[in-house]
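Written out below as structure tokens is the structure these notes cover.
Note that this complex is displayed minus one protein chain, with the remaining chains in position.
Labels run A and B following the written order; every chain starts at residue 1.
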Amino acid sequence: MTKLELMLAGFGGQGILFAGKLVAYAGLIEDKHVSWLPSYGPEMRGGTCNCSVCVSDEQIGSPQMLTPNALIAMNQPSLEKFIGHVQPGGIVLVDSSIIPTKVDRTDLKVFYVPATEIAEKNGLKGMANILLTGKLLKETGFASVENAKAAVSKVVPPKKANLIDSNLKALQLGLDY
Amino acid sequence: MTVVFDRPHALTDNVFHYCPGCSHGIVHRLIAEVIDELGIEGKTVGVAPVGCAVFAYNYFNCDMAEAAHGRAPAVATGIKRANPDNIVFTYQGDGDLAAIGTAETVHAATRGENITVIFINNAIYGMTGGQMAPTSLPGQITQTTPYGRDVKTAGYPVRVCEMLSTLSGTALAQRVAVDSVAHIHQTKAAIKKAFQYQQEKLGYSIVEVVSTCSTNWGLSPVDAIQWLKDNMIPYYPLGVYKDIKEGEQKND
Partner (left out) sequence: MKVLMKGNEALAEAAIRAGCRHFFGYPITPQTEVAAYMAKQMPKVGGTYLQAESEISAINMVYGAASAGKRAMTSSSSPGISLKQEGISYLVGSDLPCLIVNVQRAAPGLGGIQPSQGDYFQATKAPGHGDSHIFVMAPSSIQEMADFVETCFEKAEEYRMPSMLLADGMLGQMMEPIELKEGEPKEVEKPWALTGTKMQRPHNVINSLYIDPPELERILIERYERYAKIEENEQRAELYKMDDAEYAVVSYGASARIAMSAVDKARDEGIKVGLIRCITLWPYPKKFIEASAGQIKHYLAVEMNMGQMVEDLRLVVNGRAPVDFFGRAGGIIPSPAEVLEEIRKISKGGK
């Protein structure tokens, strides 16, 4: 994939923006053009939250991924809101431990990943976002695994450095799924 | 020949534009004398208001800024934060300080902004020709209270020193007057103390000078002084409202 046009969406608190940053940083380490654009405003608090990330070989015009070629959906409303906009042939990652429904479009590569459940089983509560990012990495190859891992230590703030290992573990679980 | 009385160095030789009987000239002179005596002219920066004292920048020999109406405390804050070693004072009237600039005044005080405020309270808007001020007295006739200030519709006067004395950032809040020689001496002492408190970095200091505006009060200068004694001082008692060195005391 030469250009990743990613929409991540879910509830506030699921780490949507953080996962987006991880993707963006991996792209930065790859020396690619990168943009990251969050939704902002009252919806940050408990409501829906989304984030557009673009990783590209070329200069990025609009940073808004209105017709993404990859979607990570972490709740039902987000899936419903964005599924119709994904480009044909695009990749969709659904956290199936939260979203019970199936995607009825047949022109997409849809992966149902019980990310929240797997993360909890592995003692990585709240890291479904990173797990899904790992799966995205596996399916799209937007960066090398090595650079994605390097990005983890970039985006985890120094004060929370103890969480780097668990983030790496979550990423690996996604890569292995 | 011995010179026994001269213009303070901190005043320029520009002729004041103030009306006969106006208190501004006296207070300007007192500030300049204090600046001379403290030897701080070279590092003092003054901020002039909008109001009759709008041209104060022409009268003081120190560096001067002209502020928008009511904003002098914010401008002074910027100057002081830029160069904390400068001595920064504002010179403001009642409309400037207690109406349009109330927010700037209260917050400069509550921040303990290390500036000195000289506040001329003459209970009227002078420059625009005699309208009600936030400090106009109940019943006072002005151009915009032609039947006398009715507190039911125009509200009550603001007692600035009392209000600011409640704020922890205020180092000195003192009300004085320039209606007599004794009071003029007190005023000078208060202004000096305020500047000294700033030198000692104690915080916000304000000297409220109860003043006359004979032109807009429609009185002769002598009658205006009497009106001040009879009406202003009873409503605005003179004294130290806050002095962080002395603790609180009221009414000298």
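Going forward, contacts are C-beta pairs under 8 Å (C-beta built on N, C-alpha and C of every residue); 3 or more make two chains touch, one makes a residue touch a chain.
Quick caveat, the model's predicted, so the values are computed rather than measured.
Contacts of the undisplayed chain with visible chains (whole complex): A, B. Touch with the chain that is not drawn comes from one residue among B:18, B:57, B:89 or B:236, which is B:57.
Residue in contact with the omitted chain (choice from B:45, B:177 or B:202): B:45. The residue from B:31, B:52 or B:75 that touches the chain not shown here is B:75. In the complete assembly, the contact with the undisplayed chain comes from B:104, out of B:104, B:179, B:208 or B:243. Panel shows chain A; residues 21, 24-25, 28, 33-38, 40-41, 59-64, 66-67, 154 of it touch the chain omitted from the view.
Mapped onto chain B, the interface with the missing chain covers residues 12, 41-45, 47, 54-55, 57-58, 60-68, 71, 74-83, 86, 103-104, 106-107.
Here is the rule we go by: only the chains that are shown with their structure count from here on.
A straight line joining the Cα centres of chain A and chain B is 62 Å long.
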